[in-house]
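With one protein chain withheld, the remaining protein chains of the complex are depicted in position.
All chains are identified by letter, namely A, B and C, in their written order; residue positions are counted from 1 within each chain.
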Amino acid sequence: MIRFDCDYLEGAHPKILRKIVDTNYEQTPGYGNDIYTKSAISKIRKLCNKENIDVHIVSCGTQVNLVAISSALKPYQGVICVDTGHINVHEAGAIEATGHKVIITKNKNGKITSNDIDKIMKDYINDGACEHMVMPKMVFISFPTECGTNYTKDELKSIYDICKKYSLYLYIDGARLGYGLVSKDTDINTLEDISDLCDMFYIGGTKCGALFGEALIIINDKLKIDFRHNMKQRGALLAKGRMLGIQFDVLMENDLYFKICKNAVELAMKLKKALLDKGYKLLYDSYSNQQFVIINNDKLNELEKDFSFFKWKIIDENNTAVRICTSWATVEENVDKLIEKL
Amino acid sequence: MIRFDCDYLEGAHPKILRKIVDTNYEQTPGYGNDIYTKSAISKIRKLCNKENIDVHIVSCGTQVNLVAISSALKPYQGVICVDTGHINVHEAGAIEATGHKVIITKNKNGKITSNDIDKIMKDYINDGACEHMVMPKMVFISFPTECGTNYTKDELKSIYDICKKYSLYLYIDGARLGYGLVSKDTDINTLEDISDLCDMFYIGGTKCGALFGEALIIINDKLKIDFRHNMKQRGALLAKGRMLGIQFDVLMENDLYFKICKNAVELAMKLKKALLDKGYKLLYDSYSNQQFVIINNDKLNELEKDFSFFKWKIIDENNTAVRICTSWATVEENVDKLIEKL
Amino acid sequence: MIRFDCDYLEGAHPKILRKIVDTNYEQTPGYGNDIYTKSAISKIRKLCNKENIDVHIVSCGTQVNLVAISSALKPYQGVICVDTGHINVHEAGAIEATGHKVIITKNKNGKITSNDIDKIMKDYINDGACEHMVMPKMVFISFPTECGTNYTKDELKSIYDICKKYSLYLYIDGARLGYGLVSKDTDINTLEDISDLCDMFYIGGTKCGALFGEALIIINDKLKIDFRHNMKQRGALLAKGRMLGIQFDVLMENDLYFKICKNAVELAMKLKKALLDKGYKLLYDSYSNQQFVIINNDKLNELEKDFSFFKWKIIDENNTAVRICTSWATVEENVDKLIEKL
Partner (left out) sequence: MIRFDCDYLEGAHPKILRKIVDTNYEQTPGYGNDIYTKSAISKIRKLCNKENIDVHIVSCGTQVNLVAISSALKPYQGVICVDTGHINVHEAGAIEATGHKVIITKNKNGKITSNDIDKIMKDYINDGACEHMVMPKMVFISFPTECGTNYTKDELKSIYDICKKYSLYLYIDGARLGYGLVSKDTDINTLEDISDLCDMFYIGGTKCGALFGEALIIINDKLKIDFRHNMKQRGALLAKGRMLGIQFDVLMENDLYFKICKNAVELAMKLKKALLDKGYKLLYDSYSNQQFVIINNDKLNELEKDFSFFKWKIIDENNTAVRICTSWATVEENVDKLIEKL
């Protein structure tokens, strides 16, 4: 069985494991005060070309989202997000559990537009009873989106501008950031690019080569205050924080993070081309490591003898859309085997 | 200035005031343990034709909703509601502030259908990652809806049946219950009718003749446990609970609640007929005390010299939809004056 | 049966009822935007001798506490309070339900001292892991305390000074403020006095002559922001806000609030003298409307044929401490009857 259902099937890039093994007996202070975390932070600052940013590394995506969002908002404030947004669908109400409404608007290929935000804000401001409404205070987007699509610089700038106009924070979920930055449908290709166009974002580790770990980057000074207090309160301060530090220290060295993501995306593009050549229909025009393809159920049953996919959506009684993921760990041979059987 | 913008412009029905004055110097125990609250509860039980129901009277609508919903749900559970639902729009995120997601679906004239609920439940159950989703556990509807429309017995029964099928609680917000029960577009006309078809509902007082106060009726035994603990925790247990008890004791006596609401609805119907006769377009076909009418802006400016309305929606640059409310306190003379000027 | 168990046994001062009746048919805007609320606020500002304060009137004590405290604190911050404090004991965890820890210290006759606060802050600051602790950010006291005692100007100034030193907000629960301000054990006797020495406090209505209602006074600008949003979210914005406004408008006119509280305290002092003359032991040396007296159980049983008290504490198998309250509604004749039977 060759698995393509998600991008967190294997362990970690071998360089990470090597460093964990090599440093195992060193004694380091806890809770992210170790030299490896410090080194990782220093590298991230350089890659963002910004000295004055805060970096906190936590264990998983839902955790980083709930800590970051609940830290930024006052009780009566909410976060704007597309209907397909991860915090709206697949985090079991983690944001609401911290007391905040997720204010939704319909996605366009997984994306939000500055017009969508403008409309929500005008509806809020013009409502005769706006004191009785949740005050929108943050926009949440994913890069890449849940549909594998990416914002261009112009799109993101336009979103960030409207956020600034209405005093909204812009927060970017980068669970698959590495795959997005190397995609062909965007000119946002570096950590510096993305850190120029938001108040806060995170660099996903779990799905991009780490055992676990997501690095939150806080650019807006207002969002930095007492952040570690919030982390601790939500159970997000790991005692052996070095485990997180070591992983990002390795990933941020010599472009490793980008190289391994690039390989995954190239294999996804090879697969995409094959799918299109063979006449398969794609649900979204994705240039990242996730491809969403509609397959006839009989064909799907046959393929599932050798391969696993994630069932994304029932299209009709004869057809199903499945998600096929490549990852940092995918080998070309397996992609070729899949292409052959398609 | 004659005001029609809402149904909570005046004080209370004079019979309520008289009893408050008459009993002022009696010493009664606090927190709803007084004889007036007990008498009100007894009358409500008779009107529902159910001895085994719990009744708790609290101060206002947002309060009763947040106490009732947060009491019923476990942390990871959410409540289904139409997009126009009061808890989704105009309660400032009160439900989310207790930790729960409001799961929305598009309204049809303010209503939800059993099919909408069925679809949400199937999407939840069939999702490969349903453990990562908020578990729907309650359906919230309003009677009448925010658009002034009412469910019929068949519609409500169908909703309640699908709720039972999926182990969902059905909770009815009755902020304007009295006006709904006397509307011509429904065959649900008594407290017994409505209490047969849900797990929990409230009888609105504030908008139907009381100074303030909403009586929550709990039919489902599971929802009764330790309810007063929850009320206290949310600041919903009034020291002089008799103030709430007296008001409902008076309203539930000799059909006063229904008589005063009927008068309001009859005046609304007189107004509706006049509007239609004069060629005005209505936004919704409402048979309750709220009418939603589209008025040309010039005409509106003229009318607003003498009357006040609630601006509901901008239709286009020349037209606005306004809400016109009658209430228990509206006098026919004022409705006639408005009709004359329309 | 003559009841002395609490100070919320009767309705409201007749002047309040009269005004509610007289204004019943006036049409006023909702949610505290009416002329009566505006007039009440204006009077309170004059009595505090401060134009630049915000005033919000809500329904009950637990509600005002939970809205005020949750509005001031960030998620990881807590509120310091004595072990006997109302928010620590008798609000069913209302503060914790908004996410905040109540940090307790042992009371001295119901009071906290500036030394207690200093010690808590030093323990926090000096802890090697203070990031792992709740950050104290507010001090909560009651005036008068749960034991009926009052802070002097020197004591309160000392507390407020230490609060300012450590950037803590000082919030005063004034559920029985009127009774405290007319007590002989304090030189804090006016709303101006108390508003000089804290960031936020409330003027209790429910126990001091109103049907219900507590007026929150916000002095510190930082605590004013978006406060009505918070109120709405917690279900604390009454539709017919005029009900609250009218009551405080009457109470704040011609010193009515102070006069009726003074009468209650004088009767309490008459009772206290009688108790001491007859050799009864008092649990606390209270100069306010609550007296805490130890009574032999046989005597108590006899008294309870004609009078009701609140059982405060079991002293030993033969003796019980009871709370005896006078109120704005207590008549001297009943106090005399009690004295006679003691």
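The criterion applied here is as follows: a contact is a pair of C-beta atoms (placed from the backbone, for glycine too) under 8 Å apart; a residue touches a chain by one contact, two chains touch by 3 or more.
These figures come from a predicted structure and were not determined experimentally.
The chain not shown here is touched by just one of A:A12, A:M121 or A:M252, and that residue is A:A12.
Within the whole complex, the absent chain has one touching residue among C:M133, C:I315 or C:L342, and that is C:M133. Within chain A, the residues in touch with the undisplayed chain are 1-3, 6, 8-12, 14, 17, 20-21, 23-30, 59-67, 91-94, 97, 206-207, 211-212, 229, 232-240, 242-243, 329.
Take chain C: the residues that touch the chain left off the picture are 75-76, 78, 89-93, 96-102, 104, 126, 128-129, 131-134, 310-311, 314.
Touch with the hidden chain on the side of chain B covers residues 31, 70-71, 74-76, 98-99, 131-132, 135, 226, 228-230, 232-233, 237.
Here, only the chains that are shown with their structure count from here on.
Rounded to a whole number, the gap between the C-alpha centres of chain B and chain C is 33 angstrom.
We define each chain's centre as the mean of its Cα atoms; on that basis chain A and chain C are separated by 50 Å.
Within chain B, contacts with two or more other chains are made by residues 91-93, 97.
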